[in-house]
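All protein chains but one are shown in place.
Labels A and B are assigned to the chains in the order they are written; within every chain, residues are numbered from 1.
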Amino acid sequence: MEKPLTALIQPDGIPLDLNGYEQAGGYQALRKALTMTPEAIIGEVSRSKLRGRGGGGFPTGRKWDAVPRGADTPRQRYLVVNADEMEPGSFKDRLLLEQTPHQMIESVIISAFAIQASIAYIFVRAEYVLAINRLTRAAAQAEANGYAGANILGSGFALAIHVHASGGRYICGESSALLTALEGRRPIPRARPPRSASNGLWGKPSVVNNVETLCNVPHIITHGADWFLSLSHSTDGGTKLYGMSGRVKRPGLWELPLGTPLNEIIEDHAGGMQEGYKCRAVLPGGASSAFIMAADFNVAMDFTSVPKVGSALGTGNILALDDRRCPVGMLRSLEHFFAQESCGWCTPCRDGLPWVERILTAIEAGEGRPEDLDTLARHTIFLGSDFTFCDLAPGAMQPLASGLKHFRAEFEQHINEKCCPWHDSAGGWA
Amino acid sequence: MSTAEQSSPDAPLAAALRQEIAEVAQHAEHKRAASTDALKLVQKRFGYISDNHLAEVAAILGMTPAELDAVATFYNLIFRRPVGRHVILLCDSVACWVMGEAAARAQLRDRLGIKPGETTADGRFTLLPIVCLGHCDHAPAMMVDEDQYGDLNAARLDEILERYK
Partner (left out) sequence: MTNFLVDGKPCSAKPDENLLQACLAAGLDLPYFCWHPSLGSVGACRQCAVKQYANEDDKTGHMVMACMTPVTEGARYALADPQAVEFRASVIEWLMINHPHDCPVCEEGGECHLQDMTMMTGHAYRIYRFTKRTHRNQNLGPFIKHEMNRCIACYRCTRFYRDYAGGRDLDVFAAHDHVYFGRHEDGTLENEFSGNLVEICPTGVFTDKTFSARYARKWDMRGAPSVCTGCGLGCNITVNERAGEVRRIVNRYNGSVNGYFLCDRGRFGYGFVNAPERIRTPLMRGTDGKQTAVSRGDAVAHFAALLSAGGRIIGIGSPRASLESNFALRTLVGAANFYPGFSTHEGRLLSLIADILSSGAVHVPSLRDVEQADTALVLGSDLPNAAPRAALALRQAVRGAALALAAKANIPHWQDGGVRTVAGEALSPLFVATPAATRLDDIAHTALRAAPADIARLGFAVAACIDSTAPEVAGLPADVAAQASMIADALLAAERPLIASGVEAGEESIIQAAANIAFALRARGKPVALMLNVPECNSLGLALMTNGQAAFPAALAEPASLVIVLENDLYRRADNTLLDAALAATHLVVLDHSESPTTRCAGLVLPAASFAETGGTLVSSEGRAQRFYQPIFTETDVSAAWRWLGAAGSTAGNHDCAGWATEDDIVAALAHALPRFSALPSAAPPENFRNAGCKISSEPHRFSGRTAMHADRNVREPKPPVSADSPFSTTMEGYYGKIPPALIPFFWAPGWNSVQSVNKFQSEIGGALEGGDPGVRLLETRTEAALPYYAAIPKAFASRHGIWQAVMLPRVFGDDEQSARAAPIRDRTAAPALALNAEDAALIGAAAGQWLACALDGETLRLALEIHPELPRGVAGLTGLAAKAFALPSWVRLTLAGPGAS
């Protein structure tokens, strides 16, 4: 089984330096890409059916293709790597950033060439200190060796790469807010139109892609779209970094064919649940995805199959809800996150989420009222897409809406018995 | 200027630090874009951003204090109030919740006598909640200053605290 994204990760956790990366075939894709036209690269990426790994699943080739080309378009364009990774339950990009920094840098250069960007930003969440240091060093090495900077490998193409450390806010991961953050302003999502492809950072054409998305690009260039499609078990191309956390025996991350069945990940890769725990449900792709119940664990983890069981692939990082933890408590924790991280711009999100959190807190504490469930249900609709300004609040409603459906009995039990049936909702040490 | 003065959040920023900030601003496409970087440079030195320093940085970046503070106060990791010598960021997001964040919090309260948002009387630690640290496969997780810790348990937590004096 091929694992292009993680093949070069060293067992000791020390990433390959420039030499090592070159010896392992690094920067060959860049050399090849520079012999191609930007259109050819975009065409290859489109044919590879690479879809965004940041949670939205937008076809990468199509995103790149939307960047205006030609002589009468602005010369300044930007490629921005979204390495904000603050979605609770997600930890995949960190692996690539920390363990394969040169792969990231090479991906950035090729992708920037494809959209003819002359400046690239890697926007990393502040807590990823190691990643920031390693990326900064890798970028400097790349530049020192002619892979970045002016006239890259004599091609005439120039690219400046900046590693930017965030001040820390989940909303910065929303692509338009991320651009606003880079401009040094409060990172409030932007109204559309315009699209970032035409008017993004500083009003100039910009592409924002996820770390994992971009790291696939060199491999697509090297091996071609057909190879990339062949890696996948799904109609979309490539492998996927699946992760799992919660009370499983071996929490972790694995690069597997896109479309690997959920139960295979839980049982084979994560080793199944720890002794004495049963898995009731999972969030398949981070905090903004809906619960998948045990009955649906045979679902293939890809962009088209997961929606059929009412959820979304999201980041593909799975969190298990075991039978000894209270689903209401879990939702309270989730909604606490979203309420805290609302940017404060639009009313439903800013003021609705704290209300949701308080209701959940009350229910968990045995102070819930039957009508609270109606209020929660109303929020799951009115904090949905179209109703709010960006996708933060709609994401927050994914677990809640599915939780209200699947754990209705538990909600009612809390309210009727005026206490949490798990009693230990605080949770002890493992 | 004595060292004592230089490290006081009320004293003006040292020339070298001002220079460093000015350089970061120079590199940015617009000076304003350097605001988080500049604030972090100050924070690295003083632990937090005092009002005086905010005004100084704002002036270097061609912003008003209000404009810079509007950005500064938005972020979780830019501190506008004094913090202890070490900042514990304890993840309070969902994976850690599943894996026993509450126990870690309880133990920190027992050992240090502080709740999230508080600083120990001796100024050694400030405890802050933080959103998911991307360390979910090693939950519960936390950071102390720039160091990351996962798979917390009672013994390990005590051992970690010992490392920070």
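What we mean here is this: a residue touches a chain if its C-beta (ideal position, glycine included) is under 8 Å from a C-beta of that chain, and two chains touch if they have at least 3 such contacts.
Being a predicted model, the structure only gives us computed values, none of them experimental.
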item: From A:Trp64, A:Phe91, A:Tyr242 or A:Phe389, residue that would touch the chain that is not displayed; value: A:Phe389
item: Per the touch definition above, residue among A:Arg53, A:Arg77 or A:Arg186 touching the missing chain; value: A:Arg186
item: Identified contact with the non-displayed chain, of B:Pro65, B:Pro82 or B:Pro116; value: B:Pro65
item: Hidden partner interface residues of chain A, rising order; value: 169, 171, 186, 190-194, 198-199, 202-203, 339-348, 350-355, 358, 362, 371, 375, 378, 382, 386-389
item: Chain B, residues in touch with the chain not shown (by the definition above); value: 51, 54, 64-67, 69-70, 73-74
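Keep in mind that, in the parts below, only the chains that are shown with their structure count from here on.
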item: Rounded Å distance between chain A and chain B, as computed from the means of their C-alpha atoms; value: 25
item: In the complex with chain A, residue positions of chain B that touch it; value: 28-37, 39-40, 61, 70-72, 74-78, 89, 92-95, 97-104, 106, 130-139, 143, 146, 148, 153-154
item: Footprint of chain B on chain A - complex, ascending; value: 85-91, 93-94, 119, 125-130, 164-170, 181-187, 202, 243-247, 251-253, 283, 287, 317, 319-322, 325, 329-330, 333-334, 336-337, 340-341, 343, 426-430
